[in-house]
Structure formats: structure tokens, C-alpha cells
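Here the complex is missing a single protein chain, while all its other protein chains stay put.
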Amino acid sequence: MSERVAVRKTYKLFIGGKFPRSESGRSYLVQSANVSLASRKDARDAVVAARAAVKGWAGATAYNRGQILYRVAEMLEGRREQFVALGVPADEVDAAIDRWVWYAGWSDKLSQVYGGANPVAGPYFNLSAPEPTGVVAVAAPEEPALLGLVSVIAPAIVTGNTVVVAASPAAPLAAVTLAEVLATSDLPGGVVNILTGRLTETVPTLAAHMDVNAIDLTGVADAELAADLEIKAAENLKRVLRPAPADHDWYADPGITRMTTLLETKTVWHPKGV
Amino acid sequence: MFEYAPAPESRSVVDIKPSYGLFVDGAFVDPASGGSFKSVNPASEEVLAEIAEAGADDVDRAVRAARTAYEKVWGPMPGRDRAKYLFRIARLIQERSRELAVLESLDNGKPIKESRDVDLPLVAAHFFYYAGWADKLPHAGFGPDPKPLGVAAQVIPWNFPLLMLAWKIAPALAAGNTVVLKPAETTPLTALLFAEICQQADLPAGVVNIVTGAGDTGRALVEHPGVDKVAFTGSTEVGRAIARSVAGTRKKLTLELGGKAANIVFDDAPIDQAVEGIVNGIFFNQGHVCCAGSRLLVQESVADRVLESLKRRMAQLRVGDPLDKNTDIGAINSAEQLTRIRELSDAGSAEGAERWSPPCELPERGFWFAPTIFTGVTQAHRIAREEIFGPVLSVLTFRTPAEAVEKANNTPYGLSAGIWTDKGSRILWLADRLRAGVVWANTFNKFDPTSPFGGYKESGYGREGGRHGLEGYLNV
Partner (left out) sequence: MRTIRGMTATTTSARSDLSELGRSETALRTFLHGLPGVDQVGAEQRAAQLGTRSIKTTAKAEAIDLAIRMVDLTTLEGADTPGKVRALAAKALRPDPADPSCPHVGAVCVYPSMVPYVAEVLRGSGVHLASVATAFPSGQAPLEIKLADVRAAVEAGADEIDMVINRGAFLSGRYAEVYDEIVATKEACGDAHLKVILETGELATYDNVRRASWLAMLAGGDFIKTSTGKVPVAATLPVTLVMLEAVRDFRAATGRQVGVKPAGGIKTTKDAIKYLVMVNETVGADWLSPDWFRFGASSLLNDLLMQRTKLTTGVYAGPDYFTLD
């Protein structure tokens, strides 16, 4: 009896809830697989998809977003072995699952922690509340490929932003596989868009894109490139998360800065009278 | 007719020196280069004082003084003692508020009733508010042990000179940073009087440093490698340049930039208060307000009525001597700003919008611009898109709430917005959808030290005021 011939997977991009190949038709060989090599056009398409998803996602209730993030954790738990098979250490997969759970719980708490009533000196009701900034471009950290990726996506989307993520060029398989998890987790299409390929090709396009509201440079290890991207981001005053230090501990409590940097605080005043 | 006689506030309550040095390390010093410039009263074009111009060496000296003070004195000092200095400053400002108000009106051109009743009370309140935070930072919601950043470089505009100083210095000092602040070149005088107040408060040398000068001084300050934090309020154009200049550094940046706020009036609005809000929104401080309600969006069904009331109300505005207690609209801050207002207004006329001002005699000397509205404005007009930063209102109309939201958000700016309607649920629906950092519903241009202020999109990032205002000065 001959050994069964396996069906191999094609690793594609994740844009608008679909899995297209790069419009450029290119791929690159990495982790023993042909992975789509995203072009600048793919980056722009991803921004369009992310923008289209903002209204529904930001408008969803915090409870609903929390449930969906928790659903991502559930689905990831179910695919635990698949990530291990890709070479992700088991404890990293566990940490990534737990991170989704952690952020899921933040969805309906951050407004209370980060916003609130302001006791102004006058007859006014005055309330500050955070709102998502919109479309966030993210350069995912080179490694840990899964935990790092989850640690940059979850804080951006839990509050209602949508993201275009440039996955780790050296270890994109975890990202594409995570896309499959996201696609089966009730997450609306376009909330997370994942590009594989070279950072130098996609991220400068995203940094300069005038319909992107914020950029997370966490995964840009090259200081000169990071500075250049920050300069590009200044064109429309994107909110910027600067690169993480090389010794960043991805297993530590993430704190709330990743979330709050990608939020706007809106303060509403109204007189109190009869 | 009831004609009000002149009611001038006395200028003699303030003693302006013929010249001012830089305030570095607790003392007034001459600039290394010996350069200087003049600060002018925009209502009369009279020179008020000769002001030292700080060069790169002077900025360096100030940053080093701030660094030393941070490391040796202010950083190690217990929060409760920092608080006491800030409370002391707040009290001194209250005690000297009349003097400061007159000086502000002289240097800036704003009416005395505004510097007296708005700017100065808010300045003192701001110091009072942040003083109380200095020993409570672990309770501010940024973790158990937030730390200051170090030396803050702060560049402020000319529209609310002392108030912007307070917005910058009070939270910075409360959080434990030291500062080097550059006031605008047309309005340095109240910052220099504030330096004297720091001396009077026995604030340790180097905690507050004031370097005067124009754009080059500001650039030297924000680009100085020794600063850990840059805070800027001013134009989006300069804000963009600063964002580029700090790229690749570890400097934390907060920006409070331009705006083109929509003030949206529905047909069920409390009309008389809405008209007051429109007037306050665009003519307060000669319209030199980044959050000014410079685009009036009025529902078509009530547009004629609102415009008629607005014009009648505008005819009551008294333009003239900023020191007269009955003046509603003072002088435009500089010849340069006047030129820009004129240019954009002319563009409005050229593009076909209809221009109207009440009958209004303007003084011959000084920089003046009559309160002006443009009707028949569309989204495509320059006056509907560009920040004029003057007493010029563009009037547009809408038919439905959705159209109002669409037009209001159709701008790269996102600082503030106004809503006027008696329907509560509509206010909340709109407030959710407006992309603006401050939404005033049935009111406008209200400020408070406890209330966070700052923009969306190209109006900048970070918040000033409230608990949020501390975040920009802590390592969180």
C-alpha cells in the first residue's frame, strides 16, 4: 500500500475576509512553502477593505466585539496542534490563545477605565470616551511569529479599529494560518487584513497612505527604515507606535498603551438646565 | 440710542520693561548672539518691548539647565512638594490676574473682557487642577509607578498666550518634568511675566525656562537631542514638520493643531442660544481659535431665520480698543495674520460666495478685520476647507442629519464640533458619529482644566486637560 499523497496548502493573502493571491502574481519561498509576495497594490486594496469594515466594526457593541475576540481564542485553541506543527512552540500558542482572551475582556472595560465624567466648573454634563482611530497599519514583529502577531492585532481591533498587518516576512505561515482562524471566528471581513511578503514593499505604502489613521512600527527592526516610515506617517499625522525594543518581553502583561495609542478621546459637553 | 461711553481698563496696572532677556536657569539672561525682536501692540502698532532672540546656543543652555534641574531637584522632589509650588503659582496668578489680563490684551489684541473673564480664570484653574495631581500620579490610571519623561520642549501659539503656557507647563511640572517653553514671537510678554512669577514662587532654578524667538528658535528647541518630550500647539503645517523631525527618536510627541469645526444647527434648536453659540463660536478671540466653529451647517428649513438673527446679532458686536471693557472683538494679532484672513476672504468672494459684514468702522492704526459671514458656501470652496483663523464664518446648509454628519466630517481636521437641537437622542446619535475630539452640544467654546481637549485626524494627537493630559508627560 502506497503512502497517501498529502494535499498541500497554498498560502495566500487575507484581504476583506477573502484569501486572494497577490495581484502581482508573485510568491516567495519561505518556511518550505510558496507564500504570496504582496505588492503595493495589494496594500492599497487591503486599506480599502479595512476602511470599508470600520463602520460596522466600530459601530458594533463592545460586548459583541468581546465575544468575537473570545471566539477567536476558542478557534485558536481548536487549532493548537496545527500551529505546533508549523513550528510554533506549544507554550507560545498557549500564550497567544490567552492573549486573545485577555483582550476580549477589555472590549467593554476600556471606556470605563480610560474615559469618564469630568467635573467641570459649570452647569454642564461633560463626558470623555475613547473611540477607535480608524484604519491601523501594523508591521508585525519578526518573532515570536504567532504571539507577536496576536499581540499587535488584538489591541488594535478590540476597540473597533480595523488593521492591515504586514506579517513577519521570515515566518509568515503562522500569520496565514491565523487568518484561517480569523475567517472562521465571526470576525467581519476586512477587520483584519494580512499581507505577506517584504516589509519594504508594503509598509512604506501603508505609512504614506492618506486613508490610514495610525501605524504600528513594532516589527520594523531597521532603525533607519523606522525613522523613514515615521516621517512618511507625519504627512497626515498618523498616530505612531514606535518599534519595540529588541529585548521586549512578549509574555509580560501588555498594559494598555497599545490600545490607548490607537484611540481618540472624544469629550462631549451639554448644559444642564430645565 | 444708547451709546456707551469709552470704558477703558487702566494700562498703568502693568509695568512693561523696555527690554526682556531669556529666562534660563532661574534668571533673565542676554542671548549669546545678542539678537532681538520687537513685540508690538496689534491694536496700535506701538512697540511694547524689545525681546531677546534665542539662538541654538541659548536653546542648548536652557535645555541643559532643565536637564540639571530635572536630575538634581525636580525629579527627586516628592510629589507633594511639587504640588505646593504649583499651588503657589496658581495663587500668584490669581493675585496678579488683572496685571496679566491687561498685558495679554496689549500684546495679543484680544478684548480685555475675554482676557479678564476667560483666559486668566482658566490659567489659574489649570495650575490649581494639575497641582493636585502631582502627588497622586499612581492613582491616575497609568499603572502603579508612572515616571516623568525628563525635559519637555514646548512651543505655543499666539492666540491664547498665557492659557497655552498653562496647558503646557502645569501638567509637565505636575508629572515631574522640567520644561523649556517657547512663546510665540508676537506674544511673548505674559510668558515673561510668568517667569517673574516663577521667581516670586521660589520655583527651583531651571525647572521652567522660557526662550523667546521665532520659527528658528522653535526648531532648535524641538530638534535638540537633549529633550525627551515635544509638545506643540499651532498650525497643522508646522505640526507635520515637527512630527517628521522627531521621527526615529524616543521623543514623545503631542500635537494640538488646526481645525475647521462644523457648528450644526437643526430646525428644532433653541434658536436664540444657537445664535449666541454661533457668534461665540466664530467671533470669540477674533476667531483666532483652533476649535472655532468656522463652518456653520444650518438645516435648510430654518436657514433664513437663523441667518436673519445672526446678522442682527452681529450688528451688536463692538469692534475696537481691546482695553475697552465693552469691546467684543479686538485686533487681529499681526499684519501677517491679517493678510492671510484677507486673502482667504477674497478667495471666498472670488469663488462666488456672498460676503456680509455689519456696518463697522475700523480704527485706522493697528490690524483689524470686521466680523464677516459668507453665505452660499459649498464644500468645494477654499473658505469651507482651509482654516482662516479669523472672524470669518462660512455658512453651508443641509437637509438631513446624515447629510450634516457627512459634511461635518468631510475635512482632514477633527478638533471640535457643535450641535444645536432640542432632541436629546439626536445629540447622542450625532456625537457618536462626529469625528472630532470635542463636541459641544447646545453650547460652544467651553473649556475646563478637567476636560480633555485635542483632535482627531490632522488636528493632532494627545489630549490636554484632565487626567488624560498627564499621559503625554509620563513614560506610559
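Order of writing sets the labels: A and B. Residues in every chain begin at 1.
The rule we apply is simple: a residue touches a chain if its C-beta (ideal position, glycine included) is under 8 Å from a C-beta of that chain, and two chains touch if they have at least 3 such contacts.
Being a predicted model, the structure only gives us computed values, none of them experimental.
Considering the complete complex, the chain that is not shown touches A, B. The hidden chain makes contact, of the residues B:Arg64, B:Lys113 or B:Lys182, with B:Lys113. Among B:Val13, B:Ala27, B:Val47 or B:Ala315, only B:Ala315 touches the chain that is left out of the view. Listed residues B:Val73, B:Ala241 or B:Ile271: the one in touch with the omitted chain is B:Ile271. Contacts to the hidden chain, counted on chain B, fall at residues 1-8, 113, 117, 268-273, 276-277, 305, 308, 311-312, 315-321, 324-327, 358-363, 422, 442-443.
For chain A, the residues touching the chain absent from view are 122-124, 271-274.
Basically, only the chains that are shown with their structure count from here on.
The geometric centre of chain A is 36 Å away from that of chain B, both derived from CA atoms. Note for the complex: chain A touches chain B at residues 113-114, 116, 118-122, 124, 126, 128, 133, 213, 223-224, 226-231, 233-237, 239, 242, 255, 257, 260, 264-271.
Residues 125, 141, 143, 236, 239-241, 243-244, 246-248, 250, 255, 257, 412, 414, 427, 431, 434-443, 446, 448, 450-454, 456-458, 460-461, 463, 466-468, 471, 476 of chain B are the ones touching chain A in the complex.
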